[in-house]
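The structure appears below as structure tokens.
Note that one protein chain is taken out, while the other chains of the complex remain in position.
Up next is chain A:
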Amino acid sequence: MNDVRIAGVGLTKFGRYPERTGRDLFAEAALAARDEAGISRGDYDEVHYGNFMGELAEGQGHQGPVVAEAAGLDCPATRYESACASAGVAFRQAVQTIRGGGADVVLVGGMERMNNLGTSEVTRSLAIAADELFEVRAGVTFPGAYALMARAYFDEFGGDNEDLAHIAVKNHANAMTNEYAQFHREITVEDALESPVVADPLTLYDACPITDGASAVVLVSGDYADENGLDAPVRVAGSGQGGDKAALQDREYLAQTPAATKAAEMAYADAAITPDDVDVAEVHDCFTIAEVLALESLGFYEPGEGIGAAARGETTRDGDRPVNLSGGLKAKGHPVGATGTAQVVEMTKLLRGDHANSDAVPDARVGVTHNAGGTVASAVVHVLEVMN
């Protein structure tokens, strides 16, 4: 089986770009990744691309060829849609393709354009990640769905809004030094607790912002990297994906995310590691409660124990296992279809030592990314490792 290495990464700064086209956003990230990889144009075998709401936001389906052209490539290009896990799924498919010998060089990434829509249209567009018949028609919004999970969590395990506020405070603090993050503003627990209610018990500061942006990664086979003398010190050591029922009402658990647990177990087995081997993690904190569920699914905590991790200082930059040193979706921003590979970009830099927050984890060798779709009906986990 071919080894998979990361030869280049690129990001746009995340933020509000209502006037910028999706193809332009993706081109910026893709060209940055291609520039870093330094691989000639003709060697690219495929483009794998994640996007969620392109039809609604830009009236553009069939985005694969559109963005490949924008990235300056002439090769097969496929769009993957798995709600907020779109780019994570695209990344996993690229890894599988290279491992299977189907390609040596793949550009993988994602893009979302959201701020050209108003808040209510974005709310409508995000809600289609839920079950249309049984949830959307009953008034379930994306924040509403996570609010249903948060109340179920509080009821089953305890915890409260103050615990969640500490997660928001942590991730905003981490974003301060990340030039690519949407927010560069520290907040306090009081700020979070006093922010307007979006869907109780979740408030505005429990939620990630509406974000435009793109991310891209150049993946290569180990053979290609060696033969071409590439500087690609980070390898993809493990990949896993899990699924669950689309509608919350049909799930066995309302306060756990077994799809992510399955994805993590698969990725750990693939990489031959355990949760204890993980030095640093980027997890899908579209809402603060989502970070809690992620920590538990990744095996860092037992169910019910992850809620206090940020408040106890265990997942802060000074803690034993920092989580979301990028600022997370909460403060870095969440351009839905770009998030999965944006996490890989951040983790690659953290492991290479060229991230603004690499000094928080100077000896890190193993990093994990956790990317969830919808209310975790889809989940993708990857293990990245610094090569010896």
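Operating definition for what follows: a residue touches a chain if its C-beta (ideal position, glycine included) is under 8 Å from a C-beta of that chain, and two chains touch if they have at least 3 such contacts; residues count from 1.
Heads up, the rule we're going with is that contacts and distances are computed from a predicted model.
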Review point. So which of "Nucleic acid-binding protein", "Cytochrome ubiquinol oxidase subunit I", "Coenzyme F420-reducing hydrogenase, FrhD protein" or "RsmB/NOP family class I SAM-dependent RNA methyltransferase" is the UniProt name of the chain that got left out?
Key: "Nucleic acid-binding protein"
Point to revise | Option touching the unshown chain, where A:Ala247, A:Ala263 or A:Leu384 are the choices | key: A:Ala247
Practice item. Using the touch definition up top, pick the residue from A:Ala90, A:Met111 or A:Ala199 that touches the left-out chain. Key: A:Ala199
Revision key, fill the gap. Missing-chain contact, candidates A:Glu81, A:Glu112 or A:Glu135, resolves to A:Glu135
Review point. For the chain left off this view, which of A:Lys13, A:Arg124, A:Arg352 or A:Arg365 is in contact with it?
Key: A:Arg124
Review point. In terms of residues, what is the contact footprint of the unshown chain on chain A?
Key: 119-121, 123-124, 127, 133-141, 143-144, 147-149, 151-152, 155, 196-202, 245, 247-250, 254
